[in-house]
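Shown here: the complex without one of its protein chains, the others still in place.
Note that the chains are named A, B, C, D and E in the order they appear, and that numbering of residues resets to 1 at the start of each chain.
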Amino acid sequence: MKLIVAIIKPFKLEDVANALSKIDIKGMTVSEVQGYGRQAGHTEVYRGAEYQTRFVPKLKVEIVVADEALDEVMELVVTAARTEKIGDGKVWVIDLDELIRVRTGERGIDAI
Amino acid sequence: MKLIVAIIKPFKLEDVANALSKIDIKGMTVSEVQGYGRQAGHTEVYRGAEYQTRFVPKLKVEIVVADEALDEVMELVVTAARTEKIGDGKVWVIDLDELIRVRTGERGIDAI
Amino acid sequence: MKLIVAIIKPFKLEDVANALSKIDIKGMTVSEVQGYGRQAGHTEVYRGAEYQTRFVPKLKVEIVVADEALDEVMELVVTAARTEKIGDGKVWVIDLDELIRVRTGERGIDAI
Amino acid sequence: MNFNSGDTAWVLIAGALVIFMTPGLAFFYGGMVRSKNVLAMLMQNFVVMGIVSVLWVFVTYSLAFGVDLGGFGVIGTLHFFGLGHITQAVPGYSGPLTQHIPPLVFVIFQMSFAIITPAIITGSSADRLAFGPFVVFIILWSILVYAPVAHWVFSPNGWLFKLKVEDFAGGNVVEINSGAAGVALAIVIGKRRGWPHKPMAPHSVPLALLGGGILWFGWFGFNAGSALAANTLAAHAFINTNTAGACGMLSWLVFERLRGGKSTTLGAVSGAVAGLVAITPSCGFVDIFGASAIGLIAGLVCAYAITLKFKAGVDDALDVGGVHLVGGIVGTLLIGVVGTSAVSGINGILYGGSALLLLHQLIAVLACGLYSFSMTWLIAKTIDKTMGLRISQEQENEGMDTSLHAESAYEFGSSILEAFK
Amino acid sequence: MNFNSGDTAWVLIAGALVIFMTPGLAFFYGGMVRSKNVLAMLMQNFVVMGIVSVLWVFVTYSLAFGVDLGGFGVIGTLHFFGLGHITQAVPGYSGPLTQHIPPLVFVIFQMSFAIITPAIITGSSADRLAFGPFVVFIILWSILVYAPVAHWVFSPNGWLFKLKVEDFAGGNVVEINSGAAGVALAIVIGKRRGWPHKPMAPHSVPLALLGGGILWFGWFGFNAGSALAANTLAAHAFINTNTAGACGMLSWLVFERLRGGKSTTLGAVSGAVAGLVAITPSCGFVDIFGASAIGLIAGLVCAYAITLKFKAGVDDALDVGGVHLVGGIVGTLLIGVVGTSAVSGINGILYGGSALLLLHQLIAVLACGLYSFSMTWLIAKTIDKTMGLRISQEQENEGMDTSLHAESAYEFGSSILEAFK
Partner (left out) sequence: MNFNSGDTAWVLIAGALVIFMTPGLAFFYGGMVRSKNVLAMLMQNFVVMGIVSVLWVFVTYSLAFGVDLGGFGVIGTLHFFGLGHITQAVPGYSGPLTQHIPPLVFVIFQMSFAIITPAIITGSSADRLAFGPFVVFIILWSILVYAPVAHWVFSPNGWLFKLKVEDFAGGNVVEINSGAAGVALAIVIGKRRGWPHKPMAPHSVPLALLGGGILWFGWFGFNAGSALAANTLAAHAFINTNTAGACGMLSWLVFERLRGGKSTTLGAVSGAVAGLVAITPSCGFVDIFGASAIGLIAGLVCAYAITLKFKAGVDDALDVGGVHLVGGIVGTLLIGVVGTSAVSGINGILYGGSALLLLHQLIAVLACGLYSFSMTWLIAKTIDKTMGLRISQEQENEGMDTSLHAESAYEFGSSILEAFK
């Protein structure tokens, strides 16, 4: 199994989830992160003190998939998350040694 | 070394930590995540607009363990986190190339 | 490619980012986590009920680097994050199967 | 002049209370929007305080309460420009109560109404109204809509006043006026991206309830202050206000249960506001039974009315129409039904009064509602064609706080942003 | 009737202030509970405003202040049902001050007390009281506990009043009454899951302090308004209130330091509330030295008293007993010690007064405290046996906001939930 980790723009989550649900992938884990990269943050001003934020709010989406599904899912995620503007994010893939479903104790692909 | 990643129900954290402290595992890193899966969220109503949330608050627990300890720790985590109701979560395992303790620079198992 | 994951003290983020920007590493993803380990939390008191928090706020910094850059970056991160006081955190390394830049679809090292 | 210090004290503090309602409204609204837009919402309400305060003392007070222009009862002159001639009694008033409080105190008290009325409108266009155009809108609206409507109803020389329309504390001038304007503005500006299928849950219900609590508190100034004296009539207005607010809350909660759902805190406070809106015109004319009826009816009717926007496809974001327009109509008309001379000399049909009163009330509702709606539509459309009324799609995505005002409302988990920007 | 407009203005605004205290209390309590239960806490307090407001004008005012039933001084009749006969003076009052304010103003002012008293109780049963049963509880409690106790102490025909018990602004009627009820309710409903070993830290101390600030502000209406006139006595009550609140804060902070800890903001505001509670019965009877003593003592005693719940194993979640019951007792009894005729004609034993006063105060404390405790216990037990008082374990885990009211209090990091539900 593989773990796909996607750093995306927050308002793209809906598109990503919709894309995945079409191929019947209905599980994921999402968290709020701050991204630092080429994309610049916005300017904030408080009583005349002005500064540029360097972190941009992003979402981190983690999806466990079977090896066979990897390519298709990656493709879908990347396509759904794309706006073609700077800061669209990254997707990386990690190999998993094991996966268990807590409720049942099922292991491996059955646990997805 | 292995990294155990457990997505669990928030109120189960206490049980998980207690279980681990019995085998003298006293370190972990926890973060708040939102889970999306079979378990349905709750209904919210604001001035007559009703909707169903699809994300459920979960905790993500990350524990670095020595290879030898892996099976025991996984077993303990899964057992402690289980309620046998839908949405109990997943546990997955990632192989680590390296680990360092920042304070001392110790590497590998000594750094755990 | 490798994924460096560093759990650090929050006020050390500035130093870490500054250190990395010197070797032209300008991307990272940061999230807020709670650390549990040797370092004790602080005492809180609410109307006479006193308790000791066991979790300490930390930041988790994730940096994707090329294999060649791994050692240098790790070294820099560890040095920058060090205060030599308990609770300085851990750094671990995960091997990545793949990396894509969402905006362009570039893969591998080019996507960093 | 020998003013009554007790009455003066009461109207002064009532004025302060009503001015405090505008920040209250800001929090009520601000709590209901998403966290990326809360400052923009607060900003609009605070800026209304800035703009209308200045307009009032220079221009709009005089237009509303000044010597009538041409005797048509339509608008006043600039006689009181810059508070000139302000020691004179309000034109048209006579009798013993005329000068029991300094005229300047009346200016203050009425100012508080002139401020909150356009502030109420900001709820309908929440999350998408651009800031510059908003400023222009408020100026034009205050002059072209608020001043004339206040003249019609509140000035003794106004045509509706002379028709003997009853509006104790602004059911027409404040509630229907702002409510109709809100609907018009929502129509012109269009829906928020994603509405209605995308959830846009309140970012802080406690903030909304804080606003609701301040509103309830301030409403005693609004309604009981409108007696312009610390007397039994003020006490009637006070207790009716409280009772109707309470009844509105309870009936809205019952409505939620009857529809099969849970009772919600936002429902509780919305129902209270609905009851308070409806009792505004009527609080000085009804007894406790009338007030209870008005509150109960307003809670039910408004709870139902806010669902109509989904059918009509009008994104009146924070239900200015459903609560203020509808609640204002309910309260204005019901004076003609449950008004009782036991309180202040007017009988509704239930107490043997003539149906003429109800007719007059209906005329006022229609006149004020239609004038406000169409004039607002015109103003909004004009601004939209010239400056553009609405923020860009990107600003809407990003949120108004950072994109319009270069501020973030909250930095709780400040470690990341604090360490390093 | 020739009412005094200054006094009327003062009591009207005092009434508004006290009504504002109930939202204030809601925030005080709401800030102290966990974020998953804050709306349920706010809801209970707002709904008390809804329910008691209506009950009061129809039923409970008359029971409390109406013509005495049978002359026993135990309860009033329904003479004033629906504010009938409301132009009559309050039965039993006589003399020049009787009709210096409209009776309706008195109804309003007393209503504000009737609202906040049951609201105070909600602190003890925080985080676990089911909503429907809560509504029933409030109705029964207002009729069966509040109305009689108010009659005993505040009505000139009440048996404690006739015994010459002194209670300026409700030490018995409001504080001891709600405090004893809170303890009884906490006992019947049982502990929260995990209490006391599991930490249940306040989710927003600033919100609690906002509530505390509003309470302090409103308390001037509460206590100085109880003079029912804008005069020197009101001024005494005002300055005593402020002084005792200040002293309570300072002594609570000192207590925290003496126990070896740090001084806390929640301690500061809790101490202020303790001082304010204790000065409530006594503010019209003591001078500034007495007020200081009462405040200092209340701060210390209450800071100690709240630790007793851990020993007793009673989960009085927000310390209704430790603060309101204990503080109320302290203030009521100390009138018999530091009351001085220099302020209003009554001397405590320190100023050469008779010990009889202290005895009467003790009788009042016991009568009100025991009646409220046992009656509340009975009501709660009955509800528990019939409808069930408590939410389910699952609801307690999940939190009351989503499980009872289908709402989440906050959505700060809204990106996830907003994007997609």
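The rule is simple: contacts are C-beta pairs under 8 Å (C-beta built on N, C-alpha and C of every residue); 3 or more make two chains touch, one makes a residue touch a chain.
Computed from a predicted model, the values in this text were never measured in an experiment.
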Candidate in contact with the missing chain, chosen from E:Ala89, E:Leu258 or E:Ile288: E:Ile288
Interface with the unshown chain - residue positions in chain C: 11, 34, 41-46, 50-55
Positions on chain E contacted by the hidden chain, ascending: 4-7, 9-10, 13, 17, 34-36, 198-206, 209-210, 212-214, 216-217, 220-221, 224, 229-232, 234-236, 238-239, 242-243, 245-247, 249-250, 253, 261-266, 268-269, 272, 287-289, 292, 410, 412
Chain not shown, touching residues in chain A: 44-51
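Here, only the chains that are shown with their structure count from here on.
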Cα-centroid distance, chain C relative to chain D, in whole angstrom: 52
Centre-of-Cα separation between chain B and chain A, whole angstrom: 18
Per-residue overlap in chain E, given as positions that touch at least 2 other chains: 406-408, 413, 416-417, 420-421
Shared-contact residues (touching 2 or more other chains) in chain A: 11, 17, 30-32, 34, 55, 94-95
